[in-house]
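Only one protein chain is missing from this complex, and each of the others stays in its spot.
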Amino acid sequence: MSQNKIGSVLIVGAGIAGIQAALDLAESGYLVHLVEESSAIGGTMPMLDKTFPTNDCSMCILSPKLVECGRHLNVRTYTNSQVVKTEGEAGNFKVTIKQKARYIDLEKCTGCGACAEACPVKVDDEFNQGLGKRKAAFKQYSQAFPNAYGIDEKNCLYQTRGKAKGKDICLKCVKACQAGAIDHQMEDKEFEVEVGSMILNPGFKIFDASRLDYYGYGKIKSVITSLEFERLLSASGPFDGHLVRPFDQKEPQKIAWIQCVGSRNAKINNNYCSGVCCMYAIKEAVIAKEHSHIPVDTTIFYMDMRTPGKDFEKYYNNAKNNQGVNFIRSRVYEVTEAKDDSGDACIRYSTEDGKICEDQFDLVVLSVGLEPGDSSKELAQMLDLKVNKFGFAELEPLSGVNTSKAGVFAAGAFSGPRDIPETVMQASAAAGAASALLSDERGTLVSEKEYPPELDVVGDVIRTGVFICHCGVNIGGVVDVPSVVEYAKTLPTVAYATDKIYACSQDAQASIKALISEQKLNRIVVSSCSPRTHEPLFQETLKEAGLNAHLFDMANIRDQCSWVHMHEPEKATEKAKDLTKLAIVRASMQQPVQPIFMSMNHTALVIGGGVAGMTSAVSLADQGYEVHLVEKDNALGGVARRFSTGFRGEDMKAFVAGLIDQVSNHPNIKLHVGVGIKDVGGFLGNFTTTLENGEQLAHGVALLTIGGQEYKPKEYLYGQDDRVMTQIEMDEAIYNHDPKVDNAKNFVFIQCVGSRSDENPYCSRTCCTKSVKLALKVKKKNPGANVFVLYRDMRTYGYYEEDYEEARRIGIIFVRYSENAKPVLSKEADTLVVTVTDHVLDRPIEIEADLVCLAAAIKAPADGKKLSKWFKIPLNAEGFFLEAHMKLRPVDFSTDGVFMAGIAHSPKNMEEVVAQAKAAAGRAGVALSQDQVESAGLNAFVNKRKCTACGTCEAVCSAKAVTVDMVNRVAVVNDALCKGCGACASSCRCGAISLRGCTNEQIVEMLNSL
Amino acid sequence: MGEIQVETENKKYEPKIAAFLCNWCSYAGADLAGVGRIQYPATIRTIRVPCSGRINPLYVLKAMANGADGVLVSGCHPGDCHYISGNYVARRKFALIKSLLNHVGLEEDRISFSWVSAAEGGRFAEVVKGVTERVSALGPNNGIFKVVDGGAADE
């Protein structure tokens, strides 16, 4: 490892993983170089319509992150770029980046789209999976960052025909662009950056379905991929979200999904499960039904329904039982074109009992699997990283994120198929790992902007400056901008009003700054485009001019006026005037808002000393923070102490011992073993936890890693016959050479004991793989043994599919049973007999068992409720911790400064526990790295005189930021926690609580001025 | 709206609709309609709020009392709220105020509520079109909230 460490990190790939890792690192004091191959950040998520299992709109949840990442001072984003060379070692790498010419100057482009409108070249739109067209001058998608267009040199008329010959062919974009942003002479460039670490998340590509010709993809028009279907569903897709067949615009009434296209297929060497397709297919079927105004019949053809993630099983059950999605367990032979010229497709398949059937569908969606992308392979090769036989990066055992090269971490589908939360988790884990590696250099390369001292305007006569933007012809072409200026001049408080060709341009900014001081303006209104994209820019200008950034408002007279009323210039002008007036009213009533700072205690508390807790503790300690690790048991290690081997054959005993050694000897970790917690108080930055022994620990953040419990079966003679044991017990018995195992000849594994039941309506995720592993162990040790696995769906997701395949190959017998015909275990004399109905043979079979292993469910921790009360954190219906957002905040609680990892969040395997523990440590590290707890200040505030302490505000606050002080009988807002949503303010009958920047006074005055 | 407008014979009545849009979804959806150049009537006057949870039912009353011809309120779809549960908290208030005002004889279509996501530009335009059509069909807000002589005791 280099002694000369550098406090910056290279991130390759700007999908959700890259964005998350970049934000985590930039927020914790590292400079980030974010390299993205395409012309915009975002990756795959913007293409998706909804996300499972919450049906959140994908774009809605992503776009705030895009903006945040794009604007971050310490994230340098390079689009159209690739890493071409790396040298050096962990702590100090030199990386050469090649950036292809965009032909549009990012500094000048305002994203107005005039170039695309003028561009005569139409080509297939990759973003829409070729289902729609785009121009050669294009932006990937409308919310893209950078909010700028680019020119596709392969299709541009000038670039392909004119440039080489020196002829001025086309160049319509140049004429159309009033900002002068287009530069066809731009050249590719190469440059070098120095970084201390690298995080690779180049994503995946979807399986090319035309490789399997029996599915008819590419030949039959009504056969499409699942990603194409996402674009059909998406409101921003080629058909504006109207669910139609792309080729004839017919609304499909009967849609089929075929699972495992390109996954679980040994013939094409894709013998892994892509893990996400079952859920996305169910989601697409449900959303299709929701979307269409005519009834839609949806059928999913599958082998095993794999829904092992958090709340996935409930989603599946809901689709099956309430939404009427059909599920057919089957093998699909082929898809052919219907003979009736309808354009439909026919699926020929065999059901489980061997019956051959055929059915016709309007649309057939292929649930394509995930494969390593081409650039992933190049990247792995260039860095000489270990890859597995499928081409995915191979991670170091039980490391969660470490590639085979020190200082280089992986996140997302680079190391195998992953869904969004797992990807985000890994990204935060990788960021945490990079942060731990470079902790000495934290803060050395980041910059902070300096501003002039703020002018005191309180009490001054309000002088509002109004700037109306033409946005080239975007606004000015429709709205009569000069008349809006004249109108603004007549309004109260307006001291100055003028127009700007591009209000966001450098020179306009300079002019606004100058006018603020010349005209003594103390409120600024800009009527231009969307505040969502441009408010921060103008606020920056205010700050540079010494004005508080909140003495400002914007009127959106482009996106929400000129662009949508193009043929009604008069009405658009009227509306622009009104919107400008509203902004002036709001701005004139705006008061300076100061960010609120609170002290930050830089110590972490980790509750629970199992693998998750110890991993988090070590990661945080390595990042340079003091850690208190509290374990109520008398020994560290948790349930993992009872495991012999991990899922990739790791020696668990050694692994746990190693972790215990690390936490015991780390100078930054203080252990509190054998002591529980009595009470918790405080909030982000300032928690105080009292232990049962009376000791008080002050800490800034808390990580809850309290594990779970093994279900104690009430069924299958468990506890009545010692030949019936749970998986953990059997693992121990094998390890201890228990004669019950060593002498057994007939083994029966029963899956889903206590899982997927009414009582525990979720899948425990790990048991299928665990049973296969145990079955393989006994079968390999004693090849003559008869080993049966009785299952409902084999959920050996990811690479565990290989184990499942091997198990079948070496003669382990898998018998499926259905939910309502569970196996029966009886005792005849001293013989254990398992009776199960085989679906293939369709008759009951009896197995004499020497040993029965029950895949007992993983249950939520018993202490969850206590912690829920102390930390004000929610639990889901089954008692597992409920994260702030299922997709994008998988280890954060909605309460700031509290994080989770491990089984207490949901059942998962050890590798996943480690990744999540590192993610929680990464996220906690971001919080701890702050000097102070800062809040923007657009918070709720209380008028004590009016407050009646009724507690309504407290009840509706999801951030738990408002509490009623019963001594003084008044509601109190915790500025560290308030998110500024205003639900309290609209619920308060007494008008005692209001929201800065959006007070009742402002809204009412705006309504009065309408 | 305090000004008295002289209506000419030829001028088609154009309603003015106060629109409360949440910042994270519906306002973004409205922006997206713009990016897609999806045309809709120029009838709404948008007030951007952080969250539909911020919308006090009194705003709806006040807008109607001030003479707005209609009110449109739009937030994130349930489950999409940037603040986790703002729209859930708001949803009950919205359902109740709408029902109450209809009960006192305010035409049902004067007040409209919808969930529009950041990805639903087209739908946003559809909502505005629909609301505008329905409010236009009702004509100016001269009902229960309007006192003809504009003040004092009663008409």
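A and B are the chain letters, set down in written order, and residue numbers restart from 1 in every chain.
Methods note: a residue touches a chain if its C-beta (ideal position, glycine included) is under 8 Å from a C-beta of that chain, and two chains touch if they have at least 3 such contacts.
By definition in this document, contacts and distances are computed from a predicted model.
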Chain not displayed: protein name in its UniProt record ("4Fe-4S dicluster domain-containing protein", "ABC transporter ATP-binding protein", "Cytochrome c oxidase subunit 3" or "ATP synthase subunit b"): "4Fe-4S dicluster domain-containing protein"
Chain not shown, its touching partners among those shown: A, B
Contact with the hidden chain (one of A:Asn92, A:Thr952 or A:Asn974): A:Thr952
For chain B, residues in touch with the removed chain: 57-58, 61-62, 65, 78-79, 85, 88-89, 91-108, 112-115, 123, 126-127, 129-131, 143-147, 151-155
Residues of chain A in contact with the chain not shown: 945-952, 955-956, 964, 966, 969, 987, 989-992, 999-1001, 1003-1005
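The criterion applied here is as follows: only the chains that are shown with their structure count from here on.
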Geometric centre distance via CA averages, chain B-chain A, whole Å: 33
Residues of chain A defined as touching chain B within the complex: 49, 54-61, 63-64, 113, 142-143, 234-236, 240-241, 530-532, 556, 558-561, 563-568, 571-572, 574-575, 578-579, 582, 884, 894, 938, 956, 958-959, 979-983, 985-987, 995, 998, 1000, 1003-1004, 1006-1008, 1010
Complex contact set, residues of chain B against chain A: 1, 14, 16, 18, 23-25, 27-28, 30-42, 44-51, 53-59, 62-63, 66, 68, 76-77, 79-80, 82-86, 89-90, 93, 117-123, 125
